[in-house]
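A single protein chain has been removed from this complex, and every other one stays in its place.
Going in written order, the chains are labelled A and B, and every chain counts its residues from 1.
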């Protein structure tokens, strides 16, 4: 696909400055622009790059004033960053616009498949599963019996959804995501061994949730593990049985939440955070990377450390942790001095 | 499937109080009960729910005495929790009772497949592999050459077992588990680069082991990485080459064990714990979440922290960590006072 400056300006409601006919076929950063690429300038820090960029077209804000000669064609818009984001999304939509159902997929006769669905090779769709309109199921994905998958949801290759789980509309799950594996529940026995506690609940994932590659979400023992709408989970995260994560909470890679813990809405949780089980995290909580959360957290707190404390206190204490040998020396000296009298 | 109160009471050796003919088709928590569900009451904390629950049947202990009118039918048994667990297991067994070998699986002619085995679509079974009776191999699983898989073992979708590995009886591996990938062994070379050390050992997993989704266990350089019987590993755990984990040890999600470390039996290891290589952890050891283990641990110790120390000491020191700025201030003040004399 190639587009001229004029065509792009029309889409963005912008104004061309330079050649209207110059063509681009890809998008790039301004500092990595090549012949045939379109870039943008929004952050003034990057202004020097515009005079040397090899990009054929650069989108700029209306008020941009060049102080040197430019080689590229400009498209002036109200907000260069937004306009570029709009093009990114269009590019991605075209690129990911797959459809058709592979004859090499194994689809149960009792499954209900919506309109305009893509189902790739070597996919399994189990008995009584329901796949919404415009869903995109990439190759090698497994969707168990009785699962319901909403409209416009995309599963990249190799996603595994165990039976009886529900996924909402407009979700994106990346490769290797596992939904509905058994919760980690074992009852200790007299002989020091363990007996499995059957996990017969499910996982409910609401609309507009994105889940990163190889993240795992266990099914509930009874009832449901619940991921509310708008939640964003990064790669390699572990969500245990009966956890609930509130609306629009985001969690960075490699964090883990133990069984039955409830997390509020609009929280921001860093990478490699661990939470113990059966606790409650409020709304609007911010948790720093690698924190260890061992008890309830109130609305709006910002915490870090293991065990986690208020972020300012942690930072101050960390400074003194570094000085501990020096402080200890002072204490021993004072003690000696006082004893010597 | 639907069952009457009378039928369930017979299975549980219990006594019906209320309608013998009321039917249920699912199991629920008492606080989430619906028409047609069966629930239980064991913990007195939940007693208030029994008067309002929508569940059609509730299993209670023999000595339960209602203090208000009940809408549900009761089944009285000796131990309500055990009885309910028994039903959970029966429910799960029926649900997971799959059999038959898919014509869309790729099974080597030299593989030996037991009786009553389930093999799903797009499964690979390599040359000379042996699959025990009643094993259940879900779709998209890979079992390499010369692997031996024991009776009654279940692999959920997308498990990958490299060649020459042995798995015992009554094991359950969840989706995305990888067994037998190469250990991380590289010999430094003069040019600052590394040469791979071939990893030609295998992984041996004994009976009654459960392994969580996307957990990885590397093959030994030489010899075997060994997981003893009754071990339970949660999701996203990393077990390196030549590690050995003793009987009935349980490990929570996202923990990692480095090469050649030996862990004893009956240990309880929290989530996100890390262990360095070539160390030895005793029997009956308890390790708190996020601990970092850098040296040998004796039988029966309970430790936490990074580097890990005895749990009581860690908790006390953590309290003072929080007070470090205050303590430092006191030291500086005392020092000043003494200097001023």
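FYI, contacts are C-beta pairs under 8 Å (C-beta built on N, C-alpha and C of every residue); 3 or more make two chains touch, one makes a residue touch a chain.
All of these numbers come straight from a predicted model, not from anything done at the bench.
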Touching the hidden chain, out of B:36, B:114 or B:256, is B:256
Given A:181, A:214 or A:242, the correct residue touching the omitted chain is A:214
Where chain A meets the left-out chain, the residues are 27-29, 32, 85, 88-89, 91-92, 95, 102, 104, 120-122, 138-140, 156-158, 172, 174-176, 208, 210, 212-214, 230, 232, 234-236, 247-248, 250, 252-254, 265-266, 271-272, 289-290, 306, 318, 321-322, 324-325, 327-328, 331, 334-335, 338
In the full complex, chain B touches the hidden chain through residues 106, 122, 124, 140, 142, 158, 160, 162-163, 176, 178, 181-182, 184, 186-187, 192-194, 196-200, 214, 216, 218, 222-223, 236, 238, 240, 254, 256, 258, 272, 274, 276, 290, 292, 306-307, 309, 313, 316-317, 320-321, 323-324, 327, 330-331, 334, 337-338
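The rule is short, and it goes like this: only the chains that are shown with their structure count from here on.
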Separation of the C-alpha centres, chain A versus chain B, in whole Å, is 26
